[in-house]
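Following this message is one structure expressed as structure tokens.
Note that one protein chain is taken out, while the other chains of the complex remain in position.
On to chain A.
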């Protein structure tokens, strides 16, 4: 009882000078934000470390033949032995992936907007989209090589094809999920359709778009590597194929490792962009306004 009243009184004293219980807060500094980031994301890193230790343990105890699963040491040695080689091929795959991803976003968003504007267009395009999605990319990739040659073209095209679908679907869903009363309200304000689009429809669709972009980011990496598998003289897909041919498992593992890292990095980048562009959505999702004691 006593402590209760005391704490209530301290609370009152702290609040003295604040108008009606509102206290302005200053923006967190860089250090604070970094600390917050670490606090939130140490778990995945811990898991990663645990997996790494497990990998190391399995190879150190020689539970499997080294030529089947190389040790982490051997894998890193393989990278360290030829850094320019890995750098060059990683760069090629990164380039294809990012370019494919960006093209997929541009084309996907424009297609989604067009489809939402016109239902005839939607009915025409949807089956085509679905068809492009269900057809196995690995099966049409050779065709792209025939058409576009051994350069970057076919790899980027496969990456675009893989990343395109989640972008369109999420954007269409987003554009359609706007509260109809919001649109009615907009018409009572005498808004032009362009105004309604930019001020209401488009921003409202962004959370949906970003969940699609996260899927698309990982798809783009897969697409680029699939493109490389079919015919390439550069890129991580090429590295893996070559290492496979030579039964060089350390290099193969190194390629796989870098490839996954690339996917994760792109994913994290999209997530970071989401937090930057849609702070209102992020704070709503993880209850940004925590209660203080």
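FYI, a residue touches a chain if its C-beta (ideal position, glycine included) is under 8 Å from a C-beta of that chain, and two chains touch if they have at least 3 such contacts; residues count from 1.
As a working rule, contacts and distances are computed from a predicted model.
This figure omits one chain of the complex; the name its UniProt record holds, of "Amidohydrolase", "Succinate dehydrogenase iron-sulfur protein", "Cytochrome C oxidase, cbb3-type, subunit III" or "NitT/TauT family transport system ATP-binding protein", is "NitT/TauT family transport system ATP-binding protein". From the options A:29, A:190 or A:245, the residue with contact to the chain not on display is A:190. Interface note: of A:176, A:214 or A:281, the residue touching the hidden chain in the full complex is A:281. What chain A contributes to its contact with the hidden chain is residues 19-20, 22, 179, 181-182, 184-191, 195, 199-200, 203-204, 278, 280-281, 283-284, 289.
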